[in-house]
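Complex shown without one protein chain; remaining protein chains in place.
Just so it is clear, A, B and C label the chains in written order, and each chain counts residues from 1 on its own.
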Amino acid sequence: MPEVERKIREEAKNLLVNKKVDFVIGFEEGTLPLRVSPVFIYKGDDTEKLIWNSFCENNLAVYLPEIGDKKVAVVAKGCDTRSIVALIVEGQIKREQIVVIGIPYQGMIDRRRIEKEVEGEILEVKEKNDEILIKGDVFEKVFKKEDYLYSSCKTCKHRNPVISDILIGEEIEERTQVDEYAEVNEYEKKSVDERWDYFNKEVNKCIRCYACRQACPMCYCEECFVDNSYPRWIGKGLDSSDLAVWHIIRAYHQAGRCVDCGSCERACPMEINLRFLTKKINKEVKNYFNFETGLDSATSPPLATFNVEDRQDFIDSGE
Amino acid sequence: MREREPKILAFLCNWCSYAGADLAGVSRIQYPPNVRVIRVPCSSRVNPLFILKALQQGIDGVLVAGCHPGDCHYISGNYIARRKFAIIKNFLEYIGIEEDRVQFAWVSAAEGARFAQVIKEVTEKVKRLGPIKKLVKTRGI
Amino acid sequence: MMKKISKKDMNRFIKSLLEDYTVYAPVNTDGIFSFKPIDNFQGIDPDYQNSKKPPKEIFFPQSETMFEYEKGKVTSAEKVSRKRILLGIRPCDAKANLLLDNVFAGEDYQDVYYINKRENTTIIGLGCRKPLSTCFCTSFGGGPFSKDGLDILLIDIGDKYIVDVVTDKGREILTNKFTEASEEELKLAEKIKREAEERIKSEVKIEGVKEKLDTMFESSFWDKLSERCLGCAVCTYLCPTCHCFDIDDEAKDSQGRRVRNWDSCMFPLFTLQASGHNPRPTGKERMRQRVMHKFNYFIENYKRAACAGCGRCILNCPVNIDIRKVLKEILTG
Partner (left out) sequence: MRNPYLPIPVKVKKTFIESEDRMIKTLDLLFLNKEDKENFEFMPGQFCEISVWGKGEAPFGIASSPLEKDSLKFTVNRAGIVTTALHYLKENDELGLRGPLGNSYPIELFKGKSVVIVGGGFAFTTLRALTKYLLAWRKDFKGITIIYGARTPGMLLYKEELKEWERREDLKVYITVDKGDKNWQGLVGFVPTVVEKKAPSPEDAYAVICGPPIMIKFTLPKLLALGFSPERIYTSLEMRMKCGIGKCGRCNIGRFYVCKDGPVFNYAQLEKLPGEY
């Protein structure tokens, strides 16, 4: 058993047995290869269920706005801890309610990419150091983890938890050299019509299941704008104009709030490139307001505040 | 064939830009008649959804105008609005909506002539783009 | 009636059908298959396992105009302008259509939109040579080569298809390119079938689930089951038997259209009343509704579960809630 997994169980057990928390949110074995499932653990004995591997892709902070007045421990990667900070900043949870079990991690494996690279169904997976061993009916293949990380993990600059009460595993060196907006910059070079065509193609895959919204820790609104009936902003069908507005506003509402954990994209059954939208928002937030989400709990979200000196080069000011 | 005149929607803040429009009117300054005005209490009242909803319905261009920085009737409304607009404007361009479909301006109550000038420029820019095709909802609203 | 046709002739045959029919076939878009009208046919994509969205959408589209109106003048969109062929659907989904028939074409109100499309469609199914580990159609009386709900079943035996003609509707479209299958070919088809059936390892016990659920409405099981659920509609939208919808007007002034869109019992809005009261206020009640509706209420009304074992909800749930596990826990817990 990997050391990290053993430590998670041990710490979770301690917290529960000593009644430091009401429950622990972590991961358990999934029913499919390359999958795990979030789990809520209430009893010390059940902590044996907890696991840790390169498929723990969900951002468990998504469950926190619903915990009421409970005290909860949560297993969190770097991005997840930034979501927790963002939720604290927005007053959705209280710091003292949460015990963060922070885990520095190199990134999660993009299961879909692996699935696409083998012929036939994957039946067995083993993780060994830097490699993933995949077995199917008629094939066996080894993948280098680093080459198959989720795109959000590949460009992540905050792989260490920004807050943690219990840190499990060694802190890892942050990559300062990666260009996290490389894809956005590339995209910006395209012509306006090319950009629209791609955007349109992507959003037209949407089936309005709202998995992206539901998987996002920051989409905690009591009633989402698409569900408003009065005014009813957009139609509920598959009209491409409505789909476009849904995805524009969903991304826009993430301004200064998205930690780029990639949960929305992983949840999407239609495999829409959702990060290419939020990533642009993140880029502009950085550009205009020099802000990155979830790094500290003292700074207000950028769209809830202002600076008199903010750039206004896009406004006709008469000067 | 005659060019179709563009339809432009202007959200004007009640305290400055709307008064500026009024001044342009009472001063009898001529400006293109393409603009339909919606008066809002403050430029920060303009939710980006309003802009998208207008484009969805076939409006060729949207202008949002408010008080100059420092002049907001509500002290800081236009500063907040400015942040929202920075994001949405860049984002709409990014996904392929032409830059000039959505424009922003500061116009004070004293700037009747400037209001006319802004409208003239906005109209020209939108005219150059031609009728809106992207984002328009063709059935229902 | 067992016939055969070479794959080459099959392609020509499908192309010839395009003249009189709208042909829906699995189309690969960026790795995701969906049933779309095609204008050319070059065979079924070898990567095709099953469509992401179930083919129920051919009869019950996710978003469908019911009628257009201008003030009181109503023009219904119930008619189907062209006959249709639905090509390449999997036996589980064909079986699921039969379950939907109970709802839309049952004894009381007839849903003309669904029925018109259903009646005007000839369904050519494609047997599954390689069912996935998440397939459990056999638990519901189906199988990788089940003929229920199909007009024609195709069995891929390499360079040709064995064509099992199930209904008269299927027989009607055949041409002289379909010839008698030989003894040997039929034997091969049998072998392929057997091998496929053996591959299905996910056996889910269904007997007793309904009775157990009868006693479980107040159980804490639902709290436990729903806590990890995100409340999205992946499981219901991708389910070939889910049939809930919303009716919505898209209109300007008094002119517009009435549309129906898929809806999901997993959304809080589904049951929220104008007063603010919600009979199913939390994820727990909504998860319970989904399971109860499929494995209790539906059985009570129609004598079978509203599940065909296609495995879509298992494969696509963002938090890996596995209905096979849920059913097992219901029986044993």
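Criterion: a residue touches a chain if its C-beta (ideal position, glycine included) is under 8 Å from a C-beta of that chain, and two chains touch if they have at least 3 such contacts.
All values reported here derive from a predicted model rather than from experimental measurement.
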Q. What are the shown chains that the omitted chain is in contact with?
A. A, C
**Q.** Contact partner of the left-out chain, one of C:M10, C:V103 or C:C229
**A.** C:V103
Q) Thinking of the whole complex, not just what is shown, which of C:I44, C:L132, C:C265 or C:M287 touches the missing chain? A) C:C265
Q. Which residue among C:G31, C:P279 or C:G333 touches the omitted chain?
A. C:P279
**Q.** Among C:M2, C:I115, C:L174 or C:L331, the residue in touch with the chain that has been omitted
**A.** C:I115
(Q) Contact with the hidden chain only, please: which chain C residues? (A) 66-67, 69, 71-72, 74, 76, 78, 103-104, 108-113, 115, 217, 243-249, 251-256, 258, 260, 263, 265, 270-275, 277, 279-280, 285, 289, 292-293, 297, 300-301
(Q) Please output the residues of chain A touching the missing chain, sorted low to high. (A) 229-230, 232
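Note that in this section only the chains that are shown with their structure count from here on.
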Q.
Taking each chain's centre as the mean of its C-alpha atoms, which one ends up farthest from the centre of chain B?
A. C
(Q) Please tell me the distance, in whole Å, between the geometric centres of chain A and chain C computed from their C-alpha atoms. (A) 31
Q | For chain A paired with chain B, centre-to-centre distance based on mean C-alpha positions, whole Å | A | 36
Q: Round to the nearest whole Å and give the separation of the Cα centres of chain B and chain C.
A: 48
Q.
By the touch rule stated above, which residues of chain A touch at least two different other chains?
A. 235, 239
Q) Could you say which residues in chain B touch two or more other chains, in rising order? A) 139-141
Q: Enumerate the contact residues on chain A facing chain C in the complex.
A: 30-32, 35-40, 58, 62-63, 116, 120-121, 123, 137, 205, 207-211, 213-215, 223, 227, 235-239, 266-267, 269-271
**Q.** chain B partner contacts - residues on chain A that touch it in the complex
**A.** 184, 187-188, 192-200, 225, 233-235, 239, 241-242, 244-245, 248-249, 251-252, 255, 277, 280-281, 284-285, 288-289, 302-303, 305-308, 310-312, 314-318
(Q) So in the complex, the part of chain B that touches chain A is made up of which residues? (A) 48-49, 52-53, 56, 68-70, 76, 79-80, 82-99, 103-107, 111, 114, 118, 121, 134-141
